[in-house]
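On to subunit A.
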Amino acid sequence: MGRRAPDGGVIFTFTLDNYIRLLGLQPDCLNPLACFDPLYVSILWRSLTLAFNTTLIVILMAYPLAYFIARAPQKRRNTYLFLVLVPLWTNFVIRVYAWMMLLRTQGAINGVLGWLAGLFGMPFTPLEMLYTPGAVLVGMVYEFLPFMILPIYTSLEKIDPSLYEAAADLGANALKTFWRVTLPLSMPGVVAGTILVFIPVMGTFVVSDLLGGKQVILVGNLIQRQFLDARDPTFGSAASLVLMVLTLIVTVFYTRKFGFGKEIVVG
Partner candidate 1 sequence: MNPHRRSPFVLVMTVLVFLFLYVPIFVLVLYSFNASRTNVTFEGFITAFGPLKTQGSLVVQSPCGPFHWFCDLTRNQEVMTAARNTLTIAFVSTIVSTIIGTMAAIALQRHDFKIKPFAQLSLYIPIVIPEIVMGIGILTLFSQVFTWVNTTFNLPPDARLTLGMGTVIVSHIAFSVPFVTLVVQARLQGFDKAYEEAAMDLGANELVTFWRVTLPMLLPGVLSGALLAFTLSLDDFVITFFTTGPGSTTLPIYVYGLLRRIITPQVNALSTVWILIVLIAVFVIQRMENRESI
Partner candidate 2 sequence: MSEYAVELRNVVKTFVTPEGSTINAVDHVDMQIRHGEFFSMLGSSGCGKTTSLRMIAGFEWPTRGEVFIDGEPQGHRPPFQRKVNTVFQSYALFQHMTVFENVAFGLQMDKVPAEEIKRRVGEALAMVKLTGLEKRYPRQLSGGQQQRVALARALVKRPKVLLLDEPLGALDLKLRKEMQLELKTLQREVGITFVFVTHDQEEALSMSDRIAVMSHGKVMQIGTPVEIYERPRNKFVADFIGETNLLDGTVRAVQDKWLMVFVPALQAEVRALNNGEFRAGQQVSLSIRPEKIRLVEKPSECVNCFPAQVRQVAYIGADTRVIAQVIQSTLRVWEQNMVSTLDPDAYFQQNEQAWAVLPPENLLALPVD
């Protein structure tokens, strides 16, 4: 809340102008329909859908793996967990860079595909993968996958094996046991994982910056640019406040519905 001074400093006055701008309207505009600019609203919407899609894909990938580890023999579980954590210990930026190498037009994936095509004598034009929304999605999934695996594992591991036996004893087959026993009991882990994935995806700008180029602009990029390139921190602050409120609403709604899992800390 404040106004940008001509010299780049900030004049502190109370104004809602920045929020009006975020909604795509001009503060002095009298006809909202005529001067509506969907730019910022669409950025918000893009961030939300990307975060939603990432979370969904991450749950679908993390759950089977977590289930596998939780049901593995005690001795091997720590090794598997270690393997899940190793990518996490490489740096965030390095992980994005790895995907740049893979996705580039002359990168590793196209290299392998080209080699395969050559093997079968098929014509091959390299796929344009880097700097697309898909690249950003893959990058996000890769960055945050371990954050989902760990809490789901923690809640799955806590389930008393005799519950599976009881379910089987009462006539449930493997699929029914999963739906009626395993999944409900592991929900705290899924909830914790969702919080650990959804919120950072909403706020990050590195992945979209490096893998999306100028194609994919998210709230994070918007904020970052206001602070460092556009030098309009008041508008950036307004945007980050909107981001924070959005994530808090999602978190509160989500935890109200499914309960707040202690798994967050354990992960």
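The candidates were selected such that all candidates are chains of the complex that A comes from, given by their letters.
Convention: contacts are C-beta pairs under 8 Å (C-beta built on N, C-alpha and C of every residue); 3 or more make two chains touch, one makes a residue touch a chain; residues count from 1.
Just so it is clear, the structure is predicted and the values come from calculations on it, not from any experiment.
*Asks:* Hey, among 1 or 2, which one's touching subunit A in this complex?
*Replies:* Looking at which candidate touches subunit A, I get 1.
*Asks:* Help me check something: in the complex, which residues belonging to subunit A touch candidate 1?
*Replies:* Touching candidate 1: residues 61-62, 64-65, 67-68, 71, 82-102, 104, 106-108, 111, 142, 145-146, 164-165, 167-168, 172-174, 177, 195-196, 199-200, 202-206, 210, 220, 223-224, 227, 233, 236-237, 240-241, 243-244, 247-248, 251, 264-266 of subunit A.
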